[in-house]
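As you look at this complex, bear in mind that one protein chain is not there, while each of the others sits in place.
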Amino acid sequence: MSQIEKETVLDIRRLRTEFGLTERPLVAVDDVSFQVKAGEILGLVGESGSGKSITLRSILGIVRPRGRVKGEILWKGRDLVPLDEAALRRVRGREIAMIFQEPMSSLNPLLTVGLQISENLAAHTDLDAKARKARAVELLDMVGIPAARDRLGDYPHEFSGGMRQRVMIAIALASNPQLLLADEPTTALDVTIQDQILRLIQALSRDLGMAVILVTHDMGVVAETCDRVAVMYGGRLCETGPTADVIGDARHPYSLGLLRSIPRDVAPRTLLYSIPGAPPSLNALPAGCAFTARCPVAGPECRDVRPNLGTAGKNRQVACHHREQALIHFSAREAAQ
Amino acid sequence: MSIVLQSPSRKASRVNAFIGRAFSRPSFVIGFAILALSIALALFPQLLAPYDPLAFDLSAIQQGPSLAHPFGTDNFGRDVLSRVIWAYRVDMQMAFFATIFALLIGVTVGAFVGYYGGIADTIFGRCVDAIITFPFLVLVIAIVAVLGPGLINMYVAITAVNWVYYARLTRAEIMAQKSNDYAAAGRVLGYSDRRIIFRHLLPNAISPIIVYWMTDMALAILLGSSLGYLGLGAQPPAAEWGVLIAEGRNFLLTAWWMSLMPGIAIVLTGLGFSLVGDALADLLRPKGR
Amino acid sequence: MKRLLPILLGAALGLAAATSALAIERGGAMTFARYDDSTVIDPVYADRNPDLWMVTGLYETLLRNGPDGSIVPGLAEGYDVAADGLSIKLKLRDGLKFSDGSALTGADVVFSLDRARNPELGPWAGLLGAVDKASADGNQVTLTLKNPDPTIVSILATFNTGIMPKAAFEKAAGANDQEKARAFFEAGPVTSGPFTMKSRVQGSSMTFERNPNYWRPGTDGKPLPYLDQVDFVIIPDDATRILKLQAGEVDAAEFIPFARVGELGADPALKMELFPSTRIVYAPINTRETRKDGSKNPLADAKVRQALNYATDKNVLIKLVTFDTGKPMTSLMSAATQLHYGPEPLYPYNPEKAKQLLEEAGLGGGFEVTFTTLAGSADDATLFTALQQMWSPLGVNLKVEQVDNPTRGEKNRSGDFDIHTYGWANDVNDPAQVTGWLGYYKQRQAVGTGWNNEEFNALFEKSNVEVDPAKRKDEYKKMQEIYADGAPLLFLFETPFAVAVSKSVEGYVQTPLGANDFSEAWRAK
Partner (left out) sequence: MPSLSYLMARLLQIIPTFLLVMIFIFLFVRLLPGDPAIAMAEAKATDAQLEQIRHNLGLDQPLPIQFLLFVTNTLTGDLGRSIMLKAPVTEIILTRLPTTIFLALYSVLLAICLAGPLAFLAAARVNSALDVTIRSVFQVGLSMPVFYIGLVLLTVLAAQLRWFPVGGYGTSFLDNLHHLMLPALSVALYTSAIILRNLRASLIEVLDADYVQFARAKGLSPHIVMTRHVLRNALVSTVTLLGLSIGNLMSGTLVTETVFAVPGVGRLMLEAIFARDYPLIQGLTLTFAVLVSVVFLLTDIVQSWLDPRLRQS
């Protein structure tokens, strides 16, 4: 972890993304604020449906079907929210790139890998066809695809799963983005491959000085890769902070539940333990804390009063009315173990 | 044992919930209403038709729509409304008989072929290839041509071609169901193949077949009326929509009601079947794939 | 003054002649919508109506059928039958030419007649069965006969004796006559009739072009035909054919359904022509003692057949099926047939008499009869529905059996029917053809009815060699009376040929035998 304070490249303030009718919207992301610094890897953690993928897509303005994004997304000081498609397009792929969860379905099966890389270059650089080809080979080389030159004419189905994810990263890196949005890039891969991809992302971030937001539901991935972590639940942030702090000393009952229920001696890549109950659906979110229904320490005010994301130590924020009770509750359980 | 083997769709509560969901869709409600009315007209034309559909009335030839004859009269003074209503009996029968035997034969063949596979499956595949090489209507009218025109021969001809489509569909569904746990459990428990196929596999494979059947009944009406129009299906003086349109063919400009009214009946009934079919397809589609 | 009058008269007459000559305009083309295409228009091989009704447009016969049904000169200036009836002499006109300009001579006539009577070739050879030898000496043609044949003159005016060019035909490619005929026709034949065939797209269209060498003069003294060209389009569907006519895309449409005759007659742009025809619609009744399945046949009794005829209201049928364009039958043959005898409609509607006849036959309690109809035929469906309603008061339970055309033919041949519908039109301008078909047992069991009347058969045989026209006429009168009384048919009606023609076209004729005659058609500009 870098000790020098780097500049903040992305500053998200009170992001809200909603769908459906304006009168009765389904709010997928609500009041989410966080920052990412250059060269930093931020882990965005949560169960499926917690709004983490939509947060990522909101940044690039590609929320389907037709979500409404509110708040501010300050990319190097410029707000992306009010930008039109044409202006956003100059940011997408060039400054901020994104990779998706399923390497199988995220590459167009009908086009050669070479074309899918070079169309990105064609959109964002002035390179001619020959130079684009050379750059494509270079990129495939960089992400560790053997015999890259010979594989430009191959189709996605001729690559293995891990290789496809590498191809996708190569495509994303084509125009040297300063921020990479990685939406569960390793979930669909098996364990060894996962490791390789994560190391690749880490290395690229370090070497290229590129910021990364890594969305995952795997605490192990976070622990291994990220500088900082933000935990999401029900479309809201519940806790943020440096990875080591949050993992070692979680404060929010949800994070606590997530972490404390994992036996300490098990390898850190173990899947999130499911806390009793199910995450609330978007149309049934309480006015107060979204976790109320499943929270062991919830009080009467939790349902109606939204807890603010409050500072809790250096670089840390937690949104909970009952931090102390939570700590006591989980310490007791731990002691009992 | 029963938990493993029972198909979930049989539970009464699920059925009720399903019906509830179906009736909350406007397209299903409209389709269902059209079909219900069509069936009523087909079952009781004698109660609902104001006149004898065959009786000539030489004093009322080709009269336009009026209170006495809402759909007008034809060139023999027959009441077009009554003929359209009596035609419901023939056309709804066509929808049913032209498809039901194809369904029964096709599902049986498809189920066995899909379950056993092997050489039977290969032969079946070749036959399907050969039969779908003929345009449907061409094959049907060729068969009708050899058997002679008429409703029964038309049913035979359509069934002879149509079963293939049901068989193909059933085969695919059974192949998909075969690998499921409950089929394996059935085999472990020593059930006969027939019992596994008909009691366990088929009930779970049946919904896409039912959906297809709905669409197919609409197609059967289109096909049957086309054959009637071409003189190969139902025979005059019997009232059938295609025949009625053919009778009105000569009076498109002077007595437009003769061909328009039965045409509307075809479109409405076809719409009824396809609306219900589409709604069922949506409702029965497996979720989360 | 006295001198002036004739001059004035002459001037007036001349003017009148000039106007009538002026009324006819030459040149131009007309488009004729047909219900079916011709396959091979050849005098010998033509066997379907769309073929044989076109033959005389291309090939002229030695004699012609005049407008009143009498025989008039054609390529031959006249004919002379020997007193013993065993030879006929005909003299060809001078200067006759085929369409290619080659001379039409006696050799062509002998060639054509030999072809026409060769039983190996077409279906019509029997019509010339009496001919022993055809010979020619220059323009003089002689036919010698094996036996006297009263029909021979008519046959020489029938399409199958159309004259073809010997030299050009023999030049056509093909191993046998049939192949030659096809090749000759496909190449656009050399013809002797008013037209030649310019082009043809099978199943779609055909064009006839004026034959510049046709002999017959028009009213303006110059040779026929008036039109330069006739275009045929094939539209099998009645309604489409009429729509095309109404849209002005064609000038005439044949086989107008009777249901539309009234409507088209009221159209100011059209003339609705109802040409008298020899076409009759009737229903053969099985007269055999037992049915095919062995059961007793109630229709074997002439009284029952008469009863059914009385029980049938022909006027209603004529209204229902022909929309009052038809006429009730007065004999076995149409009124437009030579030697027709029938002073009044047969079996006028009389349900009481029908009832009484059935009582006499012991069938007062009713019985069941099957009516075999042609599937897809709206007319047959109407006939059935009407007959069922007319006969049920007599206790006759009429059932319907729908079959297709070939099956109906099979049933007729094997006698496996009670009553079925049938139609007929003469091909020859002589009553022998229709009489033999409908009544002569030895030909086709009297149109499949099994009706076998000794007296009728003897009369028919005798009439076929009767050279005395008066005696022949008597024999035909007698036969028609016997037939009407025996009632092996349900006598239904005669129908005309309904052709709708644009007002701008004049002079098109469909003859009682069905032939399409464009030779005197012309178009007003």
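Labels for the chains are A, B and C, by order of writing; each one numbers its residues from 1.
Just so we're on the same page, a contact is a pair of C-beta atoms (placed from the backbone, for glycine too) under 8 Å apart; a residue touches a chain by one contact, two chains touch by 3 or more.
A quick note: this is a predicted structure, and the numbers were derived from the prediction, not measured.
**Q** For the full complex, can you list every visible chain touched by the one that's not shown?
**A** Listed by label, the shown chains it touches are A, B, C.
**Q** Of the listed residues C:Ala23, C:Val201 or C:Ala524, which contacts the missing chain in the full complex?
**A** Spelled out, the listed residue whose C-beta touches the missing chain is C:Val201.
**Q** Check the options A:Arg13, A:Arg94 or A:Arg316 and report the residue that touches the missing chain.
**A** Residue touching the chain left out of view: A:Arg94.
**Q** Touching the left-out chain: which of C:Gly95, C:Pro123 or C:Pro393?
**A** C:Pro123
**Q** Please pick, from C:Thr56, C:Ser112 or C:Gln246, the residue that touches the omitted chain in the full complex.
**A** Hidden-chain contact among the options goes to C:Gln246.
**Q** Name, in rising order, the residues on subunit C that touch the hidden chain in the full complex.
**A** For subunit C, the residues touching the absent chain are 39-40, 45, 47, 123, 182, 201-205, 233-237, 240-241, 243-244, 246-247, 249, 376, 404-407, 409-410, 412-413, 437, 444.
**Q** Residue by residue, what part of subunit B touches the chain that was omitted?
**A** Residues in contact with the chain left out: 126-127, 129-139, 141-148, 218, 222-223, 225-226, 229-232, 242, 245, 249, 252-253, 256, 259, 263, 266-271, 274-275.
**Q** Just checking the interface: what residues of subunit A touch the absent partner chain?
**A** Where subunit A meets the chain not shown: residues 57, 60, 62, 64-65, 85, 89-94, 97-102, 105-111, 119-120, 123-124, 155, 157, 168, 171-172, 181.
Here is the rule we use: only the chains that are shown with their structure count from here on.
**Q** Give me the set of chains touching subunit A intersected with the set touching subunit B.
**A** Correct list: empty, since no chain touches both.
**Q** Work out the mean Cα position per chain and let me know which chain is farthest from subunit B.
**A** A
**Q** Per-chain Cα mean versus the mean over all protein Cα atoms: which chain has them closest together?
**A** Closest chain centre to the overall C-alpha centroid: B.
**Q** Quick one: subunit A and subunit B, Cα centre-to-centre, how many Å?
**A** From the centre of subunit A to the centre of subunit B is 52 Å.
**Q** Under the stated contact criterion, what part of subunit C meets subunit B in this complex?
**A** Subunit C residues touching subunit B: 237-239, 242-243, 257, 259-260, 263, 316, 319-320, 375-378, 381-382, 384-386, 389, 402-404, 407.
**Q** Would you mind writing out the residues of subunit B in touch with subunit C in their complex?
**A** 54-56, 58, 75-76, 148-150, 231-232, 235-237, 246-247, 249-252, 254
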